[in-house]
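Complex shown without one protein chain; remaining protein chains in place.
And then chain A:
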Amino acid sequence: MQADQPGPVLEVRGLRTVFDGRGGRETVAVDDASFDVAPGQCLAVVGESGSGKSTLARSVLRLVEPTAGRVRYRGTDLTALDRRALRPYRRHLQMIFQDPYASLHPRQSVLRLVSEPWRIHRDLMPEDPCARVAELLEQVGMPPAVIDMHPTQLSGGQRQRVAIARALGLEPDVLVLDEPVSALDVSIQAQVIALLMELQQSLGLTYLFISHDLALVRLVASEVIVMHHGVFVETGTTERVFEDPRDEYTRSLLAASPHL
């Protein structure tokens, strides 16, 4: 990882994503989003349901094609690459999805799930894939015995750990976490968050952390973007945004969140 390089890991400029609805009606899910993510930072994006957080994440990774704007990863303009040229870059930017019950293929074993990405990025294929998978599982706090299990045999928290192991196998630089714990039991949430924080520390990962849990964001993020109807209404350091919210919408969000 090129963590020692100066400048932001991610530079997003004027990103806009529009969905064509039925009958010519368009949804502007993300409108003119611009932000930087510094190496090793945890940048949070908050906002109510439907505010465009997931679409922002997916647009940054080009899982949906943005309508306009630029995404630069360590100087490379990802939006300018064709699909073929983009593929080698995908390993650097990995995503953890909200629902671990939906994001893991139901017919694949844990071994297969974690090792599948190496079949795509052949240069990362370890000498002994089984051993490497076991190692990754250990890194996310899973016993090696789960290696032959299927997602259906695992709990939500365990599934999310497998998803994290799968992403880590690609030795990524940036993890985009789209509400990574909101589908989990409250007691499990804390464990998975603790794991993510610990991994960020030890691996020097950069996080784009999407959440609607303000208490959680305050705990983990250094900077916060507040999103409303696809627009950034407020951006700032976590402390500043929570202590001194300037936008009306941010204030109503904070007011609606009881345990802050």
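Quick note on the criterion: a contact is a pair of C-beta atoms (placed from the backbone, for glycine too) under 8 Å apart; a residue touches a chain by one contact, two chains touch by 3 or more; residues count from 1.
Throughout what follows, contacts and distances are computed from a predicted model.
According to its UniProt record, the chain left out of view corresponds to "ABC transporter permease" among "Septum site-determining protein MinD", "Anti-anti-sigma factor", "ABC transporter permease" or "Acyl-CoA dehydrogenase".
Although one chain is not drawn, the whole complex shows that of A:Glu48, A:Asp99 or A:Asp247 it is A:Asp99 that touches it.
For the chain missing from the display, the contacting residue among A:Thr79, A:Gln158 or A:Thr250 is A:Gln158, taking the whole complex into account.
Within the complete assembly, A:Val146 is the residue of A:Val146, A:Ala221 or A:Val241 that touches the hidden chain.
Note that of A:Ala80, A:Met125 or A:Ala194, the residue touching the chain absent from this view is A:Ala194. Within the entire complex, the positions of chain A that touch the omitted partner chain are 58, 61, 63, 87-88, 90-91, 94-95, 97, 99, 102-107, 116-117, 120-121, 138-143, 146, 149-150, 152-155, 157-158, 161, 163, 166-167, 170, 187-188, 191, 194-195, 197-198.
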